[in-house]
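Every protein chain of the complex appears in place save one, which is left out.
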Amino acid sequence: MNSIFLLLNILPILFLYQFGGDLHVSFSLTKDFTLSLIQTPLGTFFAYLSLISFLLVTVSQKSKKLSCNYYALQLLLSFAMLIIVLAGDFITFFIGWEIMTWSSYFIISKSNNIDIKSLQKYILFSLASAFSLIAAIVISYSFANSFDFATISASFKSMPFDIQLTLIILFSLSFFTKAGVIGLHYWVVDTYSKAPDLFSSILSAVMSKMGIYGLFLIYGNIVGYQELKIMFGTILNGTDFGYTLAWIGVATSIIATFKAITQDEVKRLLAYSSIAQLGYIIAVIGFGTTYGVAGALYHTLIHTIIKLLLFINVAAIIAQTGKNRFSELGGLIYRTPVSFVMLLIGIIGLAGMPPLGGFASKFMMYNAAINTKFALILIGMLFSGAASFLYCYKLVYGIYLGHPTSKGLETQKEVPLSYLIPQIILALLLVLTGAFPGAFVKVINPILTQFSLKALPYDGVGIMDSAVGNFNGLFIMSAFVAFFVLILLLISRIKSKAKNNINRFDISYCGEVPSKDTSLHYGFGFGTELHRIKFVNAILKRSTATFYDALALQTKRSSELLSRMYYGNIHNTMIIILLFFSALFFIGVNS
Amino acid sequence: MIFQIILLIMLAYVVGFIYFGLYRNILARIQGRYGPTIYQSFYDSIKLFSKKNTVNYGWMFYLGPIIMATGAVLTLILVPVFSDSDFLRSATSQGNLFVLLYLMVLGPLGNALAVGTGGNPFGVMGVVRGLTRLIGLELPFYIAVVGLIIAANSSDIVHIIDMQKTGGLNIINHPLLFIAAMISMVGFFGESPFDIPGAPQEVYSGPRTEFSGKFLALLMSQGSLFAFAKLVLIIDLFLGGADSLWMLVLKTLAIFVTIIFIGVVYGRYKVEQAVDFLMKIPTLIALLGLARVIWFG
Amino acid sequence: MLDFFNSTQSIHAIIIVGSMALFFIGFYGIATQKNLVKVLVSFDIMESALFLFFIGLHYKVGLVAPIVDDKTKTFTGMVDPVPQAMILTTIVIGLAILALGLSFGIEYYKLTGRNDISKMNELRD
Amino acid sequence: MSLGYYFLLPVIFSFLTPYFKKLGSFTLRGSSILLSFILFVQSIAYTTMKLPQISQFSIKPPLGIAFVLDGYSLLFLLIFTFSAVIVSFYMLWYFKVNPKRDEARFYVFFNMLIAGSIGMILSCDIFNLYIFFEIVGICSYTLSAYNKDKLGLESGIKYLIIGSIASIFIVFAIMLIYLQIGTVNLGLIAQRFHEIDPKISVLIVLMLFIGFGTKAELFPMNFWAPDIYQGSISSVNGLFSSVVAKAYLFVFFHLFYLFGLSSKYMLFVMVIGAITFLVSEFTALNQTNVKRLFAYSTLGQLGILFMALSTNSSETVSGALFHLTSHSISKLLIFLALGILIHHLKSTKISIFGDFKSRFLTIIFAIGFLSILGIPPFSGFVGKILILKGFALSHNYSAIAFILLVSIVEAVYFFRLTAMMLDKKGTKRVVHVGFINYILLCVLAALIVIFGLFPSLLIHYTDLAANALINPTDYLKFALGVGL
Partner (left out) sequence: MESGFHGSDLDSSLKCKLEESGMANTHAIMEKAVNWFRSRSIFVVAYGTGCGAIEMPPTFTSRYDAERMGVVGVATPRQADLIILSGYLAYKTLRRVIRTYEQMQRPKYVITLGSCPINGGMYWDSYNTIKKLDDYIPVDVYVTGCMPRPESVIEGFVLLQERIKNGEKAGWQKYDENLKFYKDNQKRVLGGHIDPSYETDWYNLENGGVA
């Protein structure tokens, strides 16, 4: 089953490759609606991103006994995403969007630990997103008389300002919900943590990127960065619009980062981290400068790689151990060393450390902020980056380091090869993007041209060049490796005998002897300090859940109130009808 | 190039250790003691390297200090040492300030992995405290650095040094940024009041609890390299770099002594107090400096 | 005096007043009565009021019933036959509904022993 | 075939039912299926003919009685006859699993119901309309009381009382019209309606509004509706939702546009529709009885239809008619599937959605729900987007916002049911659907998907219908007998 769907996943890639950027299909749904697929550089980028992600996830699904309709739904999902990124008009886009919504819904519902509340959260937010999208679509239709991207884009300039603003807000809300901007992220965490473990990787790595694609589509294609500048005016060296969006992104990123640190469930942490990383992308996506767009795209790529890697890794561990909390895991490093190394590479990328690709994308985003002189935005991004080290460390410590906290972990085996292969490929990609950051410039430049922005300079495959400083990824990578090996050799030559495989309980513990019953894993104590810091506590103690729960409660109450009318007393019904008639009659006759 | 790098590392090693000896002496004098010799750190490090055995909890425990040392060395070679000559700065053109900011954290993260592998809860507590403190420490420092980057419109350190030759030193142009960066530096050097991660009264010696023998020695050595790199970075950013070895020593020493003097007179903040403090006063100072850069700079 | 009553206007007036009175009796009945039979009777009263009203307003003094036999040569001097046809049909329908309603009522009464419509509230959530 | 057979054949069948019953249940069921099949095939045949079609009885209109079939009524004719076919097939299963039920009684009233509904949409004479209205009424009272238990009888009585009120209003309105204009022909009334004294005209309009609005389940007059759905069997629910309610709605808007009321009362009807939509969807959230739940959903959808049909723009109206068709199919699908579920689980609590195990039914329900919510690629999507597009073209953004916002509320309970079906926890009972139902549900689901993927198949007819509805000149010509 797996191999069949693996092949089916490869097919669209070949298909896309075959067309080579020249795909243009249209099909008439009705006399008003023409569905069309047009391949743009942006769409192609996202299409390859999603298709390859699906391929890798399918590879890792080999060791899971999944049913045929699971695979079929997943294939449908990838197909829907392909439709989204290749759509040439909004109806096609919307159809893809909705198919994505419900097919993912049905996949999520196949999870073992999903509950109705989380499913409801997911689908309601997705539908809210979709409805906001369709509202924006029909409003723009009312002015452009077409659903075509090109036509709407052309007629956008002639719309009144309030309509333009409404459209931008509606579109943004829709895509923000998908990307999980803070305030609209209520569904993200529950869904990511309760979805099937491997599917979480798709949710985080690919589906949230559809929100990003939508934002690119709106800001870059439909409205156009030049138009945004004219509409909203400028601040510092950037646009007002970009600045507002950047604050939204930075706030998302900071809040989600702190929330991530205090999570106990592994996948919840990753979900918050995903929100935070998308916050970075949203922060720079509105700048409308070369570096802003390039940084957002690069981070999209890197985040996809990292989140696939991390989620597959975590899924493998969860499948292997059956535990999904930091307070139940720990000490797996000697049992699953390869997984550990993969996760390590993943979190180094996630933290944005230099030798890996994570840094290159962050550097580009920082450059964008410097170009526009958005100093506070830059500081916010750096700050959230600094805070993200904590959850990166928690992730690796909670699962792999320290002491095992529950039975069975001591005798765990390495995860199956089908999980490891995609991880190794992704880790290699991460290393390669770190060593050759310049290679990406060639991918990005056509997209920049599509947005009529200046192309990035290209100085060689290892060098990431920018107006405000450059760095040589290849040099840093090789220097890192060289020094590492050198110091390793030196240290291993020193005759002070390192006693290996010492008992794990032989630790300095004030002369006491800890045993297996002693709680030595710090996994659940992690992040409690943060509550004592006023600023952070202010973030942590607030939750959108309060708002949404209250909303749900009020809806329920109003529903109860209204349904009281329907407690079918036929006598009262008759009287109401007669009274209604009389009321209408008096109003009607008098007016 | 390789020769220069080796020379640089040796220089940093020697200068760093002597500075630490000096530090211990100054500290002793302030406390009314005689203090050890200025070479005491060498003795300690050689003794530790020559310990007969060293406890090792596994390969990640072994590699952690090495990653940390690698991070320190990488930081060192990316910082331009002299302002005028290209001597000892063959590698600086390969990176920029952002690379440095992140490399400065790479080492501690590598070490944190080793600590985690060790499995000592006190060590991990120390690491977590360190990382939490980092949230506060980085904030004023980042603001200061971003202020300088925006002022110079470049993240290239050499360019920032060059700017100072013509436009005056940054310590004079942006004194608020300097103050904020210095307060952060006190923390980066592990001085009071920001020395909570290794507070021996609470968590043994924090992250270093389980390290012994050659690992401890390696950590101490990279500490001195790293200290030197940080000092040079500060003088590059604010004091226009150094054009000769004497100026280098003078300026770094001045910064170093200032940091020590700040460190000795304060008690220890709890981690939340430290972060609270760092997020208030130094951040405010730095933000004022930043405002000056953006609107008047 | 009697001529006055014999004029079309006054007959119409009387019919309007009378049928309205009847209508509102029915109206009052359905608004206040909770017994199913009484409600159905009230409906019938209302319907009867309508029939009276309709037929009455189409009656004019001097016109004859629209009954056509062999002797009838001209079709003048007759009242409009359509309302009467309509009313006849409506009466039949009303009767059917009344019968249906009563049969429901009887069955319901057999099952529950109740015929109070305001207490028919088992159909609720 | 004369249009009169649409009424005549079912009536003849109904009268012959006791005889068929003596011949055996096979004859009864078979002849009912045959009958509805003939009607459906004939309706399909009409799609190829030139419209409008007229069948007059003895005297030429406007004096005589006639049936007129225009584009608008053709669409409804197709829906009604199709529903009849589906339901009569479904009853094969129903009477197989409930052998003790009185088949003849059902078939009599079922066929009379179809006959009456078709009569309502074909009749071009307001008094005949009233008669068909009452026929539909009586049949539906009886059908809702088909379960002769407490609940069934209660619903029958309630429906009867409400129906009596509605019919009094309608009779009154017809009498006033006749008093004012002196005719019952729809064409003539339409021509002369503006001549009526405005105060009387308001009264007439209000009475018609209350009369048909009550039956078409508009907001302040629809407190009875969920009770009726709850008390009757689910195939009848399907008929109520996709045939009866739609027939009243047809008449409502037929008169609305014929009498030229759209300019004056558009906003009023739209607001009432909106309130209906809002209140029903909110109320549905709180329901624990499935039948009531879907009743509220039906009310809500009728609300949208009222909003969209009153706009007087052919775009929106066409979309609304598409939505109506799609809704009829989806609701039929849901109610039939629900009937199977209720039969197997012996409960009408909402929890039955969490208690059954059948992949087929899950998919069927999911398709129905997604279609009603207007999610592509199902037919509901096309209807909804056409409605929204129509509102957008008339720059009525508040309606768009309203529909979309309330749709989210609607999604809450539909997806709660879906989630319950998909939930793996708890004990699940396997439900066998049966061969006939399998085919029926497949056909309905396939229609939903086909209309979603190839909406142009249907849009042709909804456009025709919308044009016929908004510009009834052709209809008037035939109704007045001018074209004959």
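The first chain written gets the first letter, and so on, giving A, B, C and D; residue counts start at 1 in each chain.
Note that contacts are C-beta pairs under 8 Å (C-beta built on N, C-alpha and C of every residue); 3 or more make two chains touch, one makes a residue touch a chain.
A quick note: this is a predicted structure, and the numbers were derived from the prediction, not measured.
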Absent chain's touching partners (shown only) are A, B
Checked against the full complex, the residue among A:N2, A:T166, A:S478 or A:S508 that touches the missing chain is A:S508
Among A:K157, A:K495, A:H531 or A:R564, contact with the omitted chain is made only by A:K495
Of B:R89, B:H174, B:R208 or B:K251, the residue that touches the missing chain is B:R208
Hidden partner sits against subunit A at residues 495, 497, 499-503, 505-506, 508, 510-513
Where subunit B meets the left-out chain, the residues are 24, 28, 31-37, 40, 43-44, 46-47, 50-55, 200, 204-205, 208-213, 216
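We take it that only the chains that are shown with their structure count from here on.
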Between subunit C and subunit D, the Cα-mean centres are separated in Å by 30
Taking each chain's centre as the mean of its CA atoms, subunit A sits from subunit D at a distance in Å of 45
Expected list for subunit A, residues touching two or more other chains, is 563, 566, 568, 570, 572, 574, 578
Listed in rising order, subunit B residues that touch 2 or more other chains are none
So the complete set of touching chain pairs is A-B, A-C, A-D, C-D
Seen from subunit A, its contact residues with subunit D in the complex are 28-33, 91, 94-95, 98-99, 101-102, 105-106, 109-110, 112, 114-116, 119-120, 123-124, 127-128, 130-132, 134-135, 138-139, 141-142, 555-556, 558-560, 562-563, 565-566, 568, 570, 572-574, 576-578, 580-581, 584-585, 588-589
In the complex, subunit A touches subunit B at residues 236, 331, 333-334, 337, 340, 344, 348, 351-354, 359, 362-363, 366-367, 370, 373, 375-376, 378-379, 382-383, 386-387, 389-390, 392-393, 396-397, 400-403, 467-472, 475-476, 479-480, 483-484, 487-488, 491, 494, 496-502, 504, 506-509, 520-522, 525-526, 529-530, 532-536
In the complex, subunit D touches subunit A at residues 157-158, 161-162, 165, 169, 199, 202-203, 205-207, 209-210, 214, 220-221, 223-224, 226-227, 279, 282-287, 366, 370, 373, 375-377, 381-382, 385-386, 388-389, 391-393, 395, 397, 400-401, 404-405, 407-409, 411-412, 415-416, 418-420, 422-424, 454-456, 459
